[in-house]
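The following block contains the structure, expressed as structure tokens.
A protein chain is absent from this complex, but the other protein chains hold their places.
A and B are the chain letters, set down in written order, and residue numbers restart from 1 in every chain.
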Amino acid sequence: MTARDAWDTDLGRERRPALTAEAVAHLVGGTLRGDGSVTVRAVAPLDRAGEGDLSFLAHARYASLFAQTAAGVVLVAPELAEAPGTPRCRIVVERPHEAMLRVLPALYPPPPRPTGIHPTAMLGRGVSLGRDVSIGAYTVIGEGAGLGDMVTIGSHGSIGPGVRVDAETWLADHVTLYPGAIVGRRVRLHAGVRAGCDGFGYVPDGGAGGEGAPHRKIPHVGRCVIEDDVEIGANSTIDRGSVDDTVIGAGTKIDNLVHVAHNVRIGRACLIMAQVGIAGSVHIGDGCILAGQVGVSGHHTVGAGATLAAQAGVFGDIPAGEVWSGYPARPHKEALRAHAALFKLAGLMRRLERLLERSDA
Amino acid sequence: MTARDAWDTDLGRERRPALTAEAVAHLVGGTLRGDGSVTVRAVAPLDRAGEGDLSFLAHARYASLFAQTAAGVVLVAPELAEAPGTPRCRIVVERPHEAMLRVLPALYPPPPRPTGIHPTAMLGRGVSLGRDVSIGAYTVIGEGAGLGDMVTIGSHGSIGPGVRVDAETWLADHVTLYPGAIVGRRVRLHAGVRAGCDGFGYVPDGGAGGEGAPHRKIPHVGRCVIEDDVEIGANSTIDRGSVDDTVIGAGTKIDNLVHVAHNVRIGRACLIMAQVGIAGSVHIGDGCILAGQVGVSGHHTVGAGATLAAQAGVFGDIPAGEVWSGYPARPHKEALRAHAALFKLAGLMRRLERLLERSDA
Partner (left out) sequence: MTARDAWDTDLGRERRPALTAEAVAHLVGGTLRGDGSVTVRAVAPLDRAGEGDLSFLAHARYASLFAQTAAGVVLVAPELAEAPGTPRCRIVVERPHEAMLRVLPALYPPPPRPTGIHPTAMLGRGVSLGRDVSIGAYTVIGEGAGLGDMVTIGSHGSIGPGVRVDAETWLADHVTLYPGAIVGRRVRLHAGVRAGCDGFGYVPDGGAGGEGAPHRKIPHVGRCVIEDDVEIGANSTIDRGSVDDTVIGAGTKIDNLVHVAHNVRIGRACLIMAQVGIAGSVHIGDGCILAGQVGVSGHHTVGAGATLAAQAGVFGDIPAGEVWSGYPARPHKEALRAHAALFKLAGLMRRLERLLERSDA
């Protein structure tokens, strides 16, 4: 099977709401051209859209796809309003891609929450459940855990003893919450998230030290607190604190495969992209952006509103509001200038060496 | 227990086929020296091989292990044919390590497929099953999913509603396929793979912006398509598209802990090594190689046949067929030259500064 053979797997399509082109034009504040009664039930890119689909044309380079698209309705940028094309209806609107995002909630209402506790779910002693909690097949809830109203937990979950999950939070399948983890309201944890794990902390186990000397584990008794409205991507890991807590601030969004070590505090409304690693006791202010594969070494502070470019390696404190990049990370402009100089240098090196020889002679 | 104590755990050995030294020599096109009737049932490195094992000697530095190996049969490079050693039989052959790989399928035929649907597997309404499907214990298959002929799913799987898995595909234990994911024929997904997850997409939630301003989630309604003959390593994550699709091209192999973001398209027969991160809407051509920990930032194109060296940080388009490396990535030769210049520069810096002072004076 290839991508192209798979048209017919769009399950649930028939249950979704339909929108007329007219309704779409109204939603996005665009100008209708063509038959306003055409209906759409889904969105799709130009090249695989069918007659019941809404698509968009934002750049001239996709005009050839537009010319032959089977889409019923297409959102078109003003400068492309006259582009030759086949859709039965076009809607002229500024920034068609953003306009499309405004249509999505109407076409794709969130699926109905699953309901009830699956008979194979296991609840330990003293578990407290709010109203309308949903728990999937083969999920295990430990002793004394508490789940708030409308909490949804997928299949194969492992919710440790004493964990608290607050109202309206959604856990995908295969999530592990270690004992005592604390999760706020409207949080979303994706498949394979592990939260509240022991941090990576050892001390030399007496004796001489040196190669091969044993490491003794430090008990981890701090908490792992995930505040309201946080989302955490698949297979990310959030350690508990050692004595202090690990805290993910309200509204912060974390991508896949991110590592957050013990005692880290992340502020509110940060964006932490895939494969970022944050070492122990780092403090990150509100509204920071850490791009993919950034690493922050232990005990440093990232000031509020700072941005770290992809793959940056941070070995010191980052001032609030600044953009840093590179390895070791420096203010972004400085890093750019240094890299430009480096690549220029390579071309000048031979002349430079000759000059130094002459001048020394 | 250490590695050395664990000899006796080679379960299944007695059920494996035996090969005589003569048969091995025939298989690899080598020259037999010694008793051709010696039989082997397994392969092992020289230092832990026993009399029923086949081993190999490719480099002189392992000659001391060869001198005392207990292996019954050893593949030996021509230049080492006379090396003193204890095996009852040696087979002289070019490139003994590659020759060994040719013997493996004969000694280790794939284990018999498990058969049947485990009684604890749960199938939702309207699930369609091909011929000879195997489903492991505690696996949950969502409503309307379809599994092709000879599909094998391990234990603890979570296969969402509407997922399609085509014939002869193998899923290890603990795999999560989000709703609607599409998986081709003869695909192999290892333990902990998460495919079809929501991408990392948010827009500012109105208001002033600035630090701590809330992020609103963009619904993800595109597809996640994994084409035929793909293999994906343990704990890797593949997001679904936002409006467009995420597509892993036929025959592409992906290692462990790799992140593929929304709307990424990877061509055919690529090799994507461990911990690579590919940001949103990146397009990668056929036959590319991305070495370990490479990061590609969003919306860029990697041309067909390009190679990216380990840890490269890609912030632009990569031309087809070229080798790039470094941070920010540059053509590999240029990057090497720049690094050489940099380390030379460090030694020249003081002289250079003195020269500039004199010349300015």
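By our rule, a residue touches a chain if its C-beta (ideal position, glycine included) is under 8 Å from a C-beta of that chain, and two chains touch if they have at least 3 such contacts.
Since this is a predicted model, take the numbers as computed values, not measurements.
Novice: Given that one chain is not shown, which residue among A:Val74, A:Leu147 or A:Leu257 touches it?
Specialist: A:Leu257
Novice: Thinking of the whole complex, not just what is shown, which of A:Gly29, A:Pro114 or A:Pro328 touches the missing chain?
Specialist: A:Pro328
Novice: Of B:Ala23, B:Ile117 or B:Ala274, which one is in contact with the hidden chain?
Specialist: B:Ala274
Novice: What is the set of subunit B residues that contact the non-displayed chain in the whole complex?
Specialist: Residues 1-3, 6, 9-12, 42-45, 48, 56, 97-98, 100-101, 104-105, 107-108, 120, 136-138, 154-156, 172-174, 190-192, 229, 231, 233-235, 251, 253, 255-257, 267-269, 271, 273-275, 285-287, 291-293, 304-305, 310-311, 326-327, 339, 342-343, 345-346, 349, 352-353, 355-356, 359-360 of subunit B touch the chain that is not shown.
Novice: On subunit A, where is the contact patch with the chain that was removed from view?
Specialist: Touching the chain left out of view, subunit A contributes residues 122, 138, 140, 144, 146, 156, 158, 161-162, 164, 166, 174, 176, 178-180, 182, 184-185, 192, 194, 197-198, 200, 202-203, 210-215, 217-219, 221, 223, 225, 227-228, 235, 237, 239, 243-245, 247, 250, 257, 259, 261, 275, 277, 279, 293, 295, 297, 313, 315, 327-328, 330, 334, 337-338, 340-342, 344-345, 348, 351-352, 355, 358.
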